[in-house]
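Scroll down for the structure; my scribbles are underneath it.
Of the protein chains in this complex, one is absent; all others appear in place.
Think of it as A and B in the order they're written, each chain with its own count starting at 1.
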Amino acid sequence: MIKFILGRLTYLIPTFIGITIVAFSFVRILPGDPVLLMAGERGMTPEHYQEMMARLGFDRPIWEQYLEYLWRLLHGNFGDSINTKQPVLSDFLALFPATLELAFCAIIIAVAIGVPVGVLAALKRGSWFDQTTMTVALIGYSMPIFWWGLLLIIFFSGTLGWTPVSGRISLMFYFPTPTGFMLIDSLLSGQKGAFASAAEHLILPSIVLATIPLAVIARQTRSAMLEVLGEDYVRTAKAKGLAPGRVVGVHALRNAMIPVITTIGLQIGVLMAGAILTETIFSWPGIGKWMVDSISRRDYPVVQSGLLLIAGIVMVVNLIVDLLYGLINPRIRHS
Amino acid sequence: MKLKTTLLAASAVMAVLAGGVNAKTLVYCSEGSPDGFDPAPYASGTTFDASARTIYSRLVEFAPGTTSIVPGLAESWTISDDGLVYTFKLRAGVKFQTTDYFTPTRDLNADDIIFSFDRQGNAENPFNQYVPGVSYEYFTSMGLDTMIASMEKVDDLTVKFTLSAPNAPFLSDLGMDFASIVSKEYADKLLAEGKGADFNNNPIGTGPFQFVAYQKDAVIRYKANDTYFGTRPAIDDLVFAISTDAAVRAQKLLANECQIMPYPAPADIEALKANPDLTMMEQAGLNVAYLAYNTLQAPFDNVNVRKALNMAINKQAIIDAVFQGTGVVAKNPIPPTMWSYNDAIVDDPYDPEMAKQMLADAGVTDLSMKIWAMPVQRPYMPNARRTAELMQADLAAIGVTAEIVSYEWGEYLKNSTALDRDGAVILGWTGDNGDPDNFMNVLLSCQSAGEGGSNRAHWCNEEFSALLTQAAQSTDQAERTSLYEQAQVIFKDQAPWLTIDHSTVFMPMSNKVTGYVMSPLGSHEFATVDIAE
Partner (left out) sequence: MTDTPVTGPAPGTTRQMLAEFWFYFRENRGAVYGLYFFVALVIMALLAPVLAPHDPIIQDRSALLVPPFWQEGGSTTYLLGTDAVGRDILSRLIFGARYSLFIGIVVVSISLVGGIVLGLVSGFFGGWIDAVIMRVMDVILAFPSLLLALVLVAVLGPGLTNAMIAIAIVSQPHFARLTRAAVLGEKNREYVMAARVAGAGKVRLMFRTILPNCLAPLIVQATLSFSGAILDAAALGFLGMGAQPPTPEWGTMLAEAREFILRAWWVVTLPGLAILITVLAINLMGDGLRDALDPKLKRS
């Protein structure tokens, strides 16, 4: 097992270096520059411009900048934002809990609905339930979520007035946020109605973000179940006269869960991409929106370190999924 | 430990909030996150609204709703006859805010004033680089680095500025956001503790509101400053709910999640106006959008060609389609609310037939040109691309082929200053201090016509520029007015631009909000606002 983990890790190191190169070089070849953007319509004199570039260290050779960047990364320094002058890491840590909370709720919705629906659909293959849910799942899978979000806002916030339009909690509530997770912090605050308000604010964004993972998980679960149900040992178990519930519960479900867990793990990347759109639509103060804004402001340090941090997180999650998979399924470990 | 302090601090605030049972709270749906809370290093109105206009005050202020200068921290001032020496007498007993992170031990004095400017212009000042890489763009670009020759503390409450040359707009400059007065005592304390960066995160000023907390990209909280030297605000708590999307802001306003918002989408204005629970204030913005020809490029070096193109474009149609009617057609380079606006000038008429004829007379056939459309929304231009499309269609009607080009915003700003730029560029300007000099000198003078300058038409008219210089050095308002009026006549005659529009600024708010005054400078201030229960 240790050998397996080490093997995976040696794959990760070159990948991670590749990621730093990509993050760094993409950002450096972005056209336009932050100094000009700050000056706006006003413009600035060429001398002053040179001085600004030198001050930000953009006038030195690219490779020198890259090596310095790596060196600082090794010391845990992700650079400072050009616009806010704050350390990128502290901005990231301030915003990441919001994204994490949203992603977490979305994945819970997706799993809690997707897995049972998939199992049921597989068991009742061809029934109206199977057909309806799989059609709905395919629609969800095909959904342009930015449009879906707008529709939900128009309907639930606009027409019906049931849900708040944006934000994480009603502004009436004000309490410290030690964890950064509004649901937990609102409970800790002990203020009446705070938790309900936080939940209310979370519902539409997490539905929107959950849409595609839910569809994928439901479909995957169904086909994994179908495959397992068709395997010899299940048929044998059935033939031996085991109770159908036991066959499904013990044999089929457990084996079908292996590919499903992988699917869930793979949704992390999907969630991150979805967060960019969802956060933009709902003005959710998370890292997706932060990245989009920073790209348009050409805030180099934020874009490059943001890319790095996000890719790093995706990689670590994938590694964990990989290890889990290896743990469940020894065949993988030895191949 | 740190967690515990935050908890304590927050519970203290909670106690305050809970204590005032009838605490009045105003929620403002702001359009973006502030870059920081020290106004000097930044340039965006969003940052200034959240810092300069709430937490800080200045030597002089713009009277609410106008661009005229009134006393602020300085209760009076004198200007020497040669226009070089400005002596300010400070108000006595002005207190810096007391918060859980700073308790001032002395009142405002001349040291704070000098420090506020010196740290921006003097690289030797220990606080010049309190955050590594920080720079003071506004101070430099308004020319204060060269304009101020020296500053002198006469006594605790008197401070003397000596200029290097007479400059009429100087007083207005001191009313601008970057000229906000900060506490030297606080800065020294932070520097001694090695926590300089806190200056930008935990601000201390003398303004009507004091800072409570900022949750990044989500919400900023303030409370009324009980020691404010002016009238204490009628509201107790001020909250900025950051909502970058205009449609979302409108939705939140309708849901009473906030009571006032800036920059509604043009498309929503009708609906918001019609809503009986809302009041819509509106005012002409201190801005202009223009299409600048490259007057160095043939055939646009020919004034008749420029005039012909101006006559071919239906500006009213742009106002209707792009602004949904929420703007006015521009004829001068300065907006109508600004003093010295020359209303006697007659705009080039919309007359495609005549335009065609003039082009033919100028010997120009089969003209094809480029129109530059910027990729971003600006206060003076909500959708440049759509504007360019409309122009393209109008020009096609007189046989001119126009191609629309665009670049990333930073590139756009840079490339548009190139002397050999191909095509006419859509751009605009928002005024900083209400002085006509801030429009005409920046955008149209010979000084700014060089490579990298902000005169995008590359238009240099000696006569026009001479008038501007004369006006800037005079301190006689009537004389200045007349000089600027003459300059506008030359401008219209020479047509370096197609003047497109001045946008109207809208401010929808709940009926419960009273006392809001729109600033012609585009800032948002809440010191005078009250809210009915």
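Going forward, a residue touches a chain if its C-beta (ideal position, glycine included) is under 8 Å from a C-beta of that chain, and two chains touch if they have at least 3 such contacts.
Here the structure is a predicted model, which means the values were calculated and not measured.
J.: Under the definition given at the start, what are the shown partners of the omitted chain?
T.: A, B
J.: For the chain left off this view, which of B:257, B:348 or B:408 is in contact with it?
T.: B:408
J.: Per the definition of touch given earlier, which of B:59, B:182 or B:250 contacts the omitted chain?
T.: From the options B:59, B:182 or B:250, the contact with the absent chain belongs to B:250.
J.: Have a look at B:147, B:255, B:317 or B:397 and name the one touching the chain we're not showing.
T.: In the full complex, the listed residue that touches the missing chain is B:317.
J.: Touching the hidden chain in the complete assembly: which of A:41, A:200 or A:227 does that?
T.: In the full complex, the listed residue that touches the missing chain is A:227.
J.: In the complete complex, which positions of subunit A touch the hidden chain?
T.: Residues touching the hidden chain, for subunit A, are 11, 14-15, 18-19, 22, 26-27, 29-31, 135, 138-139, 141-144, 146-148, 150-151, 153-154, 158, 223, 226-227, 229-230, 269-270, 272-274, 276-277, 280, 291-292, 295-296, 303, 307, 310-311, 314-315, 318.
J.: If the missing chain were put back, which residues of subunit B would it touch?
T.: Counting only subunit B, the missing chain is touched by 245-247, 250-251, 265-268, 270-271, 317, 320-321, 324, 375, 385-386, 389-390, 393, 406-408.
Everything that follows uses one rule, which is that only the chains that are shown with their structure count from here on.
J.: Subunit A to subunit B: how many Å between their CA centres?
T.: 38
J.: So in the complex, which bits of subunit B are touching subunit A?
T.: It is residues 3, 6-7, 9-11, 13-14, 17, 25, 27, 35-36, 41, 43, 131-135, 137, 140-141, 197, 200-201, 213, 215-219, 221, 239, 241-245, 248, 251-252, 254-255, 257-258, 376, 407-411, 413-414, 417, 427-430, 442, 451-454 of subunit B that touch subunit A.
J.: What part of subunit A is in contact with subunit B in the complex they form?
T.: 31-34, 36-46, 48-49, 52, 55-56, 80, 82-86, 91, 94-95, 98, 153, 157-158, 161, 164-168, 170-171, 174-178, 280-283, 285, 289-290, 293, 296, 298
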